[in-house]
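Apart from one protein chain that is not included, each protein chain of the complex appears where it belongs.
Residue numbering begins at 1 within each chain, and the chains themselves are lettered A and B in the order written.
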Amino acid sequence: MSGFGGFLLRRAAGTVVTLLAISVIVYVVFYVTPGNVAQITCGPRCSPEQVHQVAEQLKLGDPLYVRYWHFLQGLFVGQDFSTGTSVEHCAAPCLGQSYQTGQQVLDIILAKLPVSVSLVLGAMVLWLLLGIGTGVLSAWRRGRLSERVLTAVTLAGTATPVFVIGLVLMIVVCGELQLLPFPQYVNFSDDPEQWAWNLLLPWLSLALIEAASFARLTRAAMLETLAEDHIRTFRAYGVAERSVVGRHALRGALAPVIALNANNVGSAIGGAVLTETLFGLPGIGQELVHAVKVVDLPVVVGMVLVTGFFVVLANAVADVLYAVADRRVVLA
Amino acid sequence: MSRMEAADAGRAGAADTGRAGAADMRADMSLVEVTDLTVEFGALRAVDGLSFSLAKGAALALVGESGSGKSTVAGALLGLHRGTGARVGGAVRVAGTDVQAASEEELRRLRGARAAMVFQDPLSSLDPYYAIGDQIAEVYRVHARVSRRAARARAVDVLDRVGIPDAARRSRSRPHEFSGGMRQRALIAMALACEPDLLIADEPTTALDVTVQAQILDLLHGLRAETGMGLLLVTHDVGVAAESADDILVMRHGRAVERGPVAAVLAAPAEPYTRELLDAVPRVDARRTGSPATDEVVLEATGVRREFGRGKRAFAAVDDVSVTVRRGETLGVVGESGSGKTTLGRMLVGLLEPTAGEIRYAGRPHTGVNPAVQMVFQDPVSSLNPRRSVGESIADPLRARGDRDEARIRGRVRELLERVGLEGAHYDRYPHEFSGGQRQRIGIARALAAEPRAIVCDEPVSALDVTTQAQVVALLGELQRELGLALVFIAHDLAVVRQVSDRVAVMRRGRLVEYGPADEVYDTPREPYTQQLLAAVPALDPELAARRRAARRTPAAA
Partner (left out) sequence: MSEALAAVGTAGTDSSVPAVSGARQFWRRLRAQRAALGAAAVVALLVLVALAAPLLTALEGQDPTTYHPALVDSARGGVPIGSFGGIGADHWLGVEPQTGRDMFARLVYGARVSLGVALAATMIQVAIGVAAGVAAALGNRWVDQLLSRATDVIVSMPLMIMALALLAIVPSSFPRPVLVTLVIGLIGWGTIAKIVRAQTLSLKGLDYVSAARLSGWGTWRVARRELLPGLAAPVITYAALLVPTNISVEAALSFLGVGVKPPTPSWGQMLTAADVWYQAAPQYLLLPAGALFVTVLALTVLGDGVRTALDPRAASRLRVGTGRKDAAAQKGAAQDTAAQDSAAQESAATGKEASA
């Protein structure tokens, strides 16, 4: 399949270009446009001497492209920092260091990443199951009472912000009914069962709103496919309705659902920030909010780059899956 | 002998027991028995008291223009209107099943197994996501208790029978990997899989090129001879009906107008509407008469080439084509899909720039659009902006020229509307208030507003019914005589082109195959491709059609 190989190659090249473009934009927005870069990078509580030191480290005297080149070098091959007395090596992908805590940004992020990944991936499984299931059911039961109820529920779901669902769930389930304790993150490797129980509410809060939008899309895509000519063909050949809906209509609805899932990874990362803050989960979202509040710029920029990387990756994977689902894309 | 019964029986005196008894007996004999069928969609009565029957192994063509209800009848035979909100009245018996009274289960056993349907658009009628062999196997397994493996083998078997080369391998392809003709063959293979008694073909060749159409019609003919199945052919094309059916039923507004053996009806139509319909069908052997052609060259293409795409995917849609159009003359451009005829037309009017070669207007090279060279488009829906009144669209060339006198513009537009056979008062109406033929007239009026010397008509009548087609063609001829227009008439229909053209260019894969006076090209074609095209045009005479079919088969067998 040389056509498919070529497609993968083109897509990979596109992904790299997008990632580079993101790095340029992030660099320009955060390390060029603010007036006093050294002051902002160092943080509000820095003394003039510290700011001067940071300015030296960032080589602010160099031309713009040289500085960006150093930044890029850090990302790909690593970088050496002189902290006045000693030289510290920052291995690739180097995201710089926090001047407030002295830690390397990558270490901060890596320490928090498992929590966020657990949250988003678990929620994704939940929203795909719930959303596609509801969508298929309401397309199948079109025009009946059950469909109307489902439509109303999903509409209400799309209209409820993540933190409102989370607040209500937490208050009702943990506070009033005391069915679950307030979530405390437990490492998967320590105790998988406790890990799941403690993440149940965060998963639900994050998944419900996404599931609602999936239900709406799946229903619409299935109804659209059901109106197509080839569905008429199978009906005219006596194929049972169960098979027409479950096999042919669902297959046609798959491609747009995959496309939406990639889009939703971005909004789910935003939702994860809210969920982590609300439930006090020590993930990168909570860390980001903290970093924003204390203006720890290197950490903030690192988070932006890492989340951007994940979204671009999700889009690339979705494109490939889309092409697998619908081979005609490869030819286009 | 006509194999079709005089089926109005059901409508007349039902009290007559003798006749009722006869009808019962006949029902046992016949494959399809439709009595007093009505189908209503809301307030619209699409089929209105239609009765007919079809004997085992016979072939009947339902012929009619758009809105005649012919496709609705085809759907009613398989009970496809169930659950769509349509009200169906009357009685339909197909292969022993009372379609109206049948349970869902009985209907499913009828569909595909005893009566199978072939649809118009072979691309959209197959599931794009599954291999063609799998789709046929799926349908086969609905009706036959066999293993997956056996069903796949059956699929390969029927694909082979409809002439798909290397069927075992191609059965694993998806529909988009097939050409249009191959897809239609695959659909027919699906229909054959369960060896039905009746094949219902709804416009099976409308989306296909004329040479492919001939192949598909030959295939249907051969299969019918081989299997003895009955055929109900739904078509707008009288020629297709003449090629493939024994009997014909002409429909209009949901009712039967005339019926009988094809040869008899076509040779001596009894009803005025049938006559009108037949008169409107363009004949491939009818010469153009009364042409106002002169020697003054208006528009000229010299060695034009147009490429699309870049790098490895680049291809030339038009390659080294030179044509001229003179004042008062019509140049016909014919070709099948992908021949580059539309690209050539768009270069002539300046909507596309040639990659090489040049377009000359009045002897001088010209690039870009030129108000003196206008275009009439194929699709009457997309050629008018739905958000602007038709008067505004027609007035565009006047305003673009700098005319600011509102009263004069309105007056001129009114004149133009009347000139193309519409009412001047239609200025403020919107496109959706007009029929396809009327919209095409509006498009012509807009072209005329620019006071052009040449008009390129890109398939101007291919989306229209045959009677409307004739009217629009007549209008173009009149305008040409009156204004001395140079016309370029692009079409896939060889008969229409002959009717209107002084000279003809035959195109294939971007190149000019044959170019010369229309009568020469049509009467004594030099190139094998032109001969092949002309041989594929359906004949209105069934006997001639049979001779042609035999002739087509001989070189294939050799």
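Keep in mind that, in the parts below, a contact is a pair of C-beta atoms (placed from the backbone, for glycine too) under 8 Å apart; a residue touches a chain by one contact, two chains touch by 3 or more.
As the structure is a computational prediction, the values presented were derived from the model and not from experiment.
Engineer: What are the shown chains in contact with the chain that isn't displayed?
Structural biologist: Counted over the whole complex, the chain not pictured touches A, B.
Engineer: One chain isn't shown here. Among B:Gln100, B:Thr227, B:Thr324 or B:Thr467, which residue touches it?
Structural biologist: Here the residue in touch with the unshown chain is B:Thr467.
Engineer: In the whole complex, not just what's shown, which of B:Ala101, B:Ala286, B:Leu351 or B:Ala425 touches the removed chain?
Structural biologist: B:Leu351
Engineer: Given the contact definition stated above, which residue among A:Pro93, A:Pro114, A:Gly133 or A:Gly266 touches the chain not shown here?
Structural biologist: Hidden-chain contact among the options goes to A:Gly266.
Engineer: One chain is left out of this view; which of B:Ser30, B:Gln438 or B:Thr530 touches it in the full complex?
Structural biologist: In the complete complex, the chain left out is touched by residue B:Gln438.
Engineer: Give me the chain B residues in contact with the hidden chain, please.
Structural biologist: Given the touch definition above, chain B has residues 41-44, 46, 64-72, 84-86, 120-121, 123-124, 202-203, 206-207, 235-236, 346, 349-351, 369, 371, 373-375, 377-379, 381-388, 393, 396-397, 400-401, 421, 430, 432-438, 443, 446-447, 449-450, 462-465, 467-468, 471 touching the missing chain.
Engineer: If the hidden chain were put back, which residues of chain A would touch it?
Structural biologist: 14, 17-18, 21-22, 25, 29-30, 34, 40, 143, 155-156, 158-164, 167-168, 170-171, 175, 216-217, 220-221, 223-224, 256, 259-260, 263, 266-267, 269-271, 273-274, 277-278, 288-289, 291-293, 295, 297, 300-301, 303-304, 307-308, 311-312, 315, 332
The rule is simple: only the chains that are shown with their structure count from here on.
Engineer: How many Å are there between the centre of chain A and the centre of chain B, using C-alpha atoms for each centre?
Structural biologist: Here the centre of chain B sits 51 Å away from the centre of chain A.
Engineer: Of all residues in chain B, which touch chain A in the complex?
Structural biologist: Per the touch definition, chain B meets chain A at residues 78, 80, 107-113, 116-117, 119, 121, 124-130, 138-139, 142-143, 174, 176, 187, 190.
Engineer: Going by the contact rule set out above, which residues of chain A touch chain B in the complex?
Structural biologist: Residues 228-230, 232-240, 243, 248, 251-252, 325-328, 331.
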